[in-house]
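Shown here: the complex without one of its protein chains, the others still in place.
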Amino acid sequence: MNALTRASRASPQTFMQEVVAATPGGDTHLELCLQCGTCGGSCPSGRDMEHTPRQLFAMIAAGMRDEVLKSNTPWYCVSCYYCMVRCPQEIHITDIMYTLKRMAIKEGYYQESTAADAPDFSETFIDFVENYGRSFELGLATRYHLKHHPLSAIKMAGFGLGMLARGRMDLRPTKIQNIDQLQAILTKAKELSNGSFEPGGAS
Amino acid sequence: MNHKPMEEARIGVYVCHCGTNIAKTVDVAEVARWVGEQENVVVARDYKFMCSSLGQDLIESDIKERGLTRIVVAACSPHMHEKTFRGACQRAGLNPYMFEMANIREHDSWATDDRAAATQKAKALVEGAVRRVAHHTPLEPLPVEINPNTLVVGGGIAGITTALELANAGYHVYLVEREPSIGGHMAQLDKTFPTLDCSACILTPKMVEVGQHPNITLLSYSEVEKVEGYIGNFTITVRKKARYINEELCTGCGICEEKCPKRVVDHVFEAGLGYRKVVYRPFPQAVPKYPVIDRENCTYFLRGKCRACQIFCPTKAIDFEQEDEIITFQVGNIVLATGYDLFDARRIPQYGYGRLANVFTSMEFERMVNAAGPTGGKIVLRDGVTEPKSVAIIHCVGSRDKNYHEYCSKVCCMYSLKFAHLVHERLPDAEVYNFYIDIRAPGKGYEEFYHRLLHEGTHFIRGRVAEVTDAARQPGEEGKLIVQVEDTLIGKQRRIPVDMVILSAGLEARHDSREVSQLFKMGCDFDGFFVERHPKLDPVATMTEGIFIAGCAQGPKDIPDTVAQGAAAAARVAGLIHLGTVMMEPVRAYIHEELCSGCRICNTLCPYNAIVFHEDRQVSEVITALCQGCGTCVAACPSGVISGAHFTNEQIMSQIEGVLWDVRRNGNGKQPTVNIQQSTANVQQPTVNEP
Amino acid sequence: MSVNGKPKLAMYWAAACGGCEISVLNIGEHILTVDEVFDLAFFPCIADFKTVDVRGYPDGYIDVCLFNGAIRNSENEEMARLLRKKSKILVAYGSCAYEGCIPALANLTSKEATLETVFLNNPTIDNPDRVLPQPAYSVPEGELEIPEFYHTVKALDQVVDVDYYIPGCPPEPHQVWAVLQVVVAALLDGAPLPPKGSIVGAGDVAVCEECPLEKREKTITRFYRPYEITPQPGLCLLEQGLVCLGPATRSGCGALCPQVGMGCRGCYGPLPGVEDQGAKMLSAIASVIDAGEAGMEEAELDRVIEEAVATIPDPAGTFYRFSMAHSILRRANDSQSDKV
Amino acid sequence: MTESFEPVIVGFLCNWCSYRAADLAGTARIHYAPNMRPIRVMCSGRVDPQFVLKALREGADGVMIAGCHPGECHYVNGNIKTLRRYHLLKRMLKQLGVEEERVQLVWASASEGKQLAEAVDRMTEQLRALGPLRWPERVLGEDGRGANGHEAFVSAIEPREEVAA
Partner (left out) sequence: MKYGYYPGCSLEKNARAYHESALVVAKRLGIEFEETPDWNCCGATEYFAINALAGYALVGRNLALAARQKLNGQGNQLVAPCSACFLNLSKTDHYMAESPELAEKVNSALAAGGLSYEPGSVRVRHLLDVIVDDIGYMTVAEQVRKPLYGLRVAPYYGCLVVRPDYQHIHDEPEYPLCMDGLLKVLGAEVVDYPVKTHCCGGHMTQISEETALEMIRRLLKSAADYRADVIVTLCPMCQLNLDAYQEQVNKHFGADYHIPVLYFTQLMGLAFGASPKEVGIGKEFVDARPALAKIQEEPPQNAKQKRSRPPKGALPMPSMLSHHKGGGQ
């Protein structure tokens, strides 16, 4: 009912509204950004980002869709939540970073980013979770590294051996009992997610 | 089940457009047309600006020419223009209480965009008013005498100004100050922006004047404990805390202070940056001049030994047996000027105050640069000797931040610029960095002051500081405080190593402002600042008649604004005293004694003890002079024999019927009883100017 | 007026306990005067009249009809309409006819629930076939019709026009006699009758006025049910935490109940200027409950007040014991009802 | 319970706080549901429970009583009395089958325009979910034109002349 919030949830028209609509949880407050820079100043990986979170938000407000989705910024977000708790406008920055990642993947932008393999890491991780219900580090490391960093894979092999030697890595993944139930839930969730909270979905 | 008025009411209804304020959302012409069809409505018009003189003329001429006996104006809030329209009624010879206002602006057109719903609601509100006004009876306002004495609470620059203005106008003032001396925050400041005059130099003469003024009773080291009564006649109870000093004997020589062997950190006047003795005056120019003994820290009170002060006092003025004194007096008006607290910078741990020694608050810095302060005016690090080579001044600490205070504190940009200037002045070689979100300098000479600082070579970095840390990453950072920030103009993270950090903490409401507002029965806003009667048009009055506010107690502001409010509050009070009486709304309760059964339900309910019980006749009675018309007893009397003037059961019940006209059974489809005046006013009148 | 010149008197009971007829008989030796002055036209309680007799009367044949009892079923309503037609003056006699009284407490529940309690779920009931009253029922002798049980109990004036009201459960004999005197004077000597719609046989000040108990300033921390405490004699019961509707009830009875240590239940109905006796008494009682003060935490405040008001276990039944049918809301909301 | 059902709420607003809060909400152009129709009283303590019942009886779907926060009453503690009445009334209304959401007590000081607006929105939402009350038709089964002795009822609760016998 409130005019102030109405702008944000209604069927998205601007890029900003689209981002807000695709971000679950309470009110993201994205439209309230003061451009104060607290987020950019706080971000541990801010040094290596192409754009600071603040700049990204200015670009979102300006409707610079391509540039935003191409940026490596969301992929360099480590989910430390520093920006989010310090933001004077209580903007859900970390959640917005996740949203931008999803948008970039969906629209294929990430391949242009300097963090092009980051999504693959997430996807490989998820693959194991979806098939076994648990994550599987050895599988993740081998598959991901062989694909993207064959050189460092050799280095990683040492790391992996160290893990194995210390009993910190299993050779085989663990599977939960009720994997069918989990898969049914995830399938349904993906089906529903075409509705909202996902890029392009109407709210 | 219509509540029928006593005699045939002839009602005129006026629906205001308020330019487009109402007309944009409410179909005013339709409302006027429709209400014209309702029972007892003789005239119904819509008009551009009802409060304009032409609008009022319309009412007056209709009353005279068409014999209207009751008037309804559907426009803005009655708090805005009820008085205006009552005046119009009166001028036309109608008792002003035969009037009722329907609020279709604040409560309707401004609260929604939905034109159909707004129009429907407007009809409901108007119909409520029409039904209600039919039951109005002529009333006369009640005169209340104003006691010419005034209470001023808080002796900062706001309270001092108010007290002096009134005292100089010849009226007596009781000035109650909680601390041992008046002066407030201004006494702590060094220079004042933007002109950089010495704060003490301009304040002290005023403090002395307060101390000596025959019309001012200064009650320092005192607090108001109880407030009873109402405008014109408040009874105030003040607790004058024991100073343990006999004021009649004390000459203010200061020997006791000199001889006292114990010192403690002074968290009040020195803002924690310096020490004071246990028997002390906050500062040399304190008014009144008498010291106080800080009982909590005094060795004699703690251990029963010492008495150094007593032994050395030449006039035997030290009195350990002294007790708090309770004083009561009467006043007609009250001005609250209790000021502000500085935001506690410890609440933002990433800025390191309390952890990192060389992080200072703004008030600490004020004391540091003050020649009478703990460092004698030298700018040094916490060790007391090292001069900083670089200073960071961080703006908006605790302000403009939803995690703390959403509002802008208004003065910290300016005092931060002042600080930068003072550092340049005292340490010409030091680098000064101001970290800001926006520079807010909207005052006379303020922007010019900002330009001056740009000339002086201050580094302005636009970006809200993320954190202040001593965790060095690079060699150049070792041993320094590092200010980490995104320089938003460059779009890059920067780490600036400095020796000293000053946190420009914001102003916040007094920590006890809520209790104070309850004591005086007036309102506090969400942030704890006192609420003014109208944010633009009545900034020093409150919702409670006879209680005014001034200075930072109302909201953050600088000294010029504070002084202006202090004087404005004094002018308002002086006006009331000069009149001698005020007219109060005749909204009072009345007990029909012949029907009162003497059940005594009502007896304990009145907050003003206005209800007395006559044992002989076994009936209760309301003392009109005491009753303030809340209506609590009216609602409670199980026999229904208390009536509340202007808010009678019939009036409210009829209004309920009216506002539900569209959903009531039988509420619909009234036959048109009288002629319809359809939007005629617009046509008849030439263009009207804004009221 | 009839042939013999004596005014015709009728008395009928609808949904009522019978106390009201007794109250008329209870006027003592005056009953002889009544007999002397009036001709009985219909008075099933003491004389053998049949409804058909009444149907046979011309309209307005009866001069005064004292109608007691509430309207609970279709027969009650039919009789009310019949007697209205046949009477010059129709008096709602006693609380049931006046404002619904105890029968109208059934308005706090539904017709179905009432029938269920009366005919099915009750320890003293043996109804294995779960037979409920039917409006029409076939027996070998033919079709039987029994009156329809209404959903909502009404006061007399909610079905027919009423001339006067005599409150009381039952009305007090001395008041009854006083009323009859007025009527007799009017009928026989042409003295003026009170205006139509008047409440007669009651005062216009509250019961407290007549109550001899000492009233003090009221601060009540909790309420007690009558069996929980023995009230201190001579002192207002309400102050002692016993619910007394005296302050919200018309005088006339002489404060019978409080005088014997039982709080007034409110049978004389609301005072003039009060629309809803229950709401008014609720307001008065809640106002003087000494629970909660301004300085408390909001949650704590709610808690102590909740606790204090919870000592009145059945507020609707307590405050509307007599006036449910005439209360503003009239009955409870139960959505599945058939609304008759 | 149709989709388009818009509840009607009668609001009793205290002159000193919630009425001004509503003024402030308007001045600040805070938009909220237009479903509440305010009636000004000098104090929430003036709200006679009869008013609440009356509003429900006359077709309102809900009643909002609004006053200053406890401790901030312009008349010291009128709102505490309101609170006491409200709690007892709530118990009684429950017996009468009136859902709890239909009668609400809200604290809103003069500066809390936003809070008041939110309370109105919230209550409107709740009543939309509950559906209409329409006491005369739905509870009393009145068709509005005096059937079932409606008119007689009407006259009966008119203030009556009374005579002591």
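Each chain carries a letter (A, B, C and D) given by its place in the written order, and its residues are counted from 1.
The rule we apply is simple: a residue touches a chain if its C-beta (ideal position, glycine included) is under 8 Å from a C-beta of that chain, and two chains touch if they have at least 3 such contacts.
None of the values given here were measured: they were computed from a predicted structure.
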item: Among shown chains, those touching the left-out chain; value: A, B
item: Which residue of A:20, A:39, A:59 or A:115 touches the chain not shown here; value: A:115
item: Contact set of chain A toward the excluded chain (per top definition); value: 22-26, 44-45, 47-48, 75-76, 78-82, 84-85, 94-95, 98-99, 101-102, 105, 115, 117-119, 121-123, 125-126, 129, 133-135, 137, 144, 152, 159, 162-163, 166-170, 174, 176-178, 181-182, 184-190, 192-193, 195-198, 203
item: Missing-chain contacts mapped onto chain B; value: 156, 179, 183-185, 187-188, 265, 267-269, 271-275, 282, 339, 341-342, 344, 346, 348-350, 353-355, 357, 361, 363, 368, 374-375, 380, 382-385, 469-473, 511-512
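Here is the rule we go by: only the chains that are shown with their structure count from here on.
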item: Of B-D and B-C, pair with higher C-beta contact tally; value: B-D
item: Centre-to-centre distance between chain C and chain B (centres being mean Cα positions), rounded to whole Å; value: 56
item: Between chain D and chain B, distance of the C-alpha-averaged centres to the nearest whole Å; value: 31
item: Chain centre separation in whole Å, for chain B relative to chain A (CA means); value: 47
item: Contacts with 2+ other chains: residues of chain C; value: 204, 272-275, 280, 283, 287, 294
item: For chain B, residues that touch 2 or more chains besides their own; value: 113, 518, 605, 632, 635-636, 649, 653
item: Footprint of chain D on chain B - complex, ascending; value: 1, 77-79, 103, 105-114, 117-118, 120-121, 124-125, 128, 517-518, 521, 523-526, 531, 543-544, 587, 605, 607-608, 628-632, 634-636, 644, 647, 649, 652-653, 655-657, 659-660, 662-667
item: For the chain B and chain A complex, residues of the former touching the latter; value: 113, 350, 396, 400-403, 437, 462-467, 484-488, 491-493
item: Complex contacts: residues of chain B adjacent to chain C; value: 518, 594-601, 603-605, 613, 618, 632, 635-641, 649, 653
